[in-house]
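All protein chains but one are shown at their positions in the complex.
The first chain written gets the first letter, and so on, giving A, B and C; residue counts start at 1 in each chain.
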């Protein structure tokens, strides 16, 4: 597993290629990119808890590796100030099995959304405000507990 | 929707970027890349039914667009002779909602695997043979019928 | 006349990628067409014996009961294995 928390942008094509490079068994790569939506937002600032962030992400990835047969996992999460359309997060998973790659990738995103110490502050025409956590994200994470 | 059936390779990074370019509402992009596994394979040749292929893929994408709230969908499938590690297929989906992007991307792959007219012939040390369809692929596609 | 197409292992088994065929009297469905082709014997018996053989009429997947009429394009092939 490889985890990065960084201000810099990332290259999805290079990350996806690295997930299967020189691995004869990696027939499936599922990935996810989260972006700043721009409907009413001028910018977004991501704060995090540096000492805990990578630990929390590593724990989430380790859980995914226990649940599914995975080959490689890559997580990148940006922090700092981002503009609409900018990439926030990348999760990529390679596996021999398509469904394992998909499930692990979505699991990691759902857990990241509810368990990794990041907080978003949005700048809108009406001023800046901290984004509220969403019940739908809690529900998405809980799905994995009951084994759907 | 944009569908391509081609011999040429594709650029995952460019495809993923295009799925959210100039779209304020595209906060989520899920994608999948399928690659030639190389464990016992020297090469693989993909045959298809040219008059039907794009039609079948368009029908699968249209079904996904009816089931989930999607913004853009991109499907690329290569044909011809490919070596281990080479990319075979790309499916990318953008949405405002993470789960819709994931579900539609996996649905399209599952249906493509069982309903799009492609056939693989593998070259191994023991000679060339047509790949058998797998029951697990039929089961994966059937999952979506019962609404899991 | 209909246009017949054969793909992948079926194409190799028959030694033909397709043909034009005058629809015989009474052959108006995919199932009847399969029986007609199987009656050629030899490699063609696969149209009677194979349970997995798939068909498409005018580029859409079609079952045994699907109608076949002059001018149609009918394709036969094994289960697909792309992706």
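Throughout what follows, a residue touches a chain if its C-beta (ideal position, glycine included) is under 8 Å from a C-beta of that chain, and two chains touch if they have at least 3 such contacts.
Just so you know, these numbers come straight off a predicted model, no measurement behind them.
Hidden chain, full complex: it touches shown chains A.
Residue A:121 is the one among A:97, A:121 or A:143 that touches the chain not shown. The chain omitted from view is touched by exactly one of A:16, A:88 or A:101, namely A:88. With the whole complex as reference, residues 34, 46-49, 51-52, 55-56, 77, 88-89, 109, 112-121, 130-134 of chain A touch the missing chain.
In this text, only the chains that are shown with their structure count from here on.
One inter-chain figure worth recording: chain A and chain B are separated by 22 Å, centre to centre, where each centre is the mean of the chain's CA atoms.
Rounded to a whole number, the gap between the C-alpha centres of chain A and chain C is 48 angstrom. In whole angstrom, the spacing between the mean C-alpha positions of chain B and chain C is 26. Among the residues of chain C, none is in touch with two or more other chains. Shown for chain B are the residues that touch two or more other chains, namely 34, 109.
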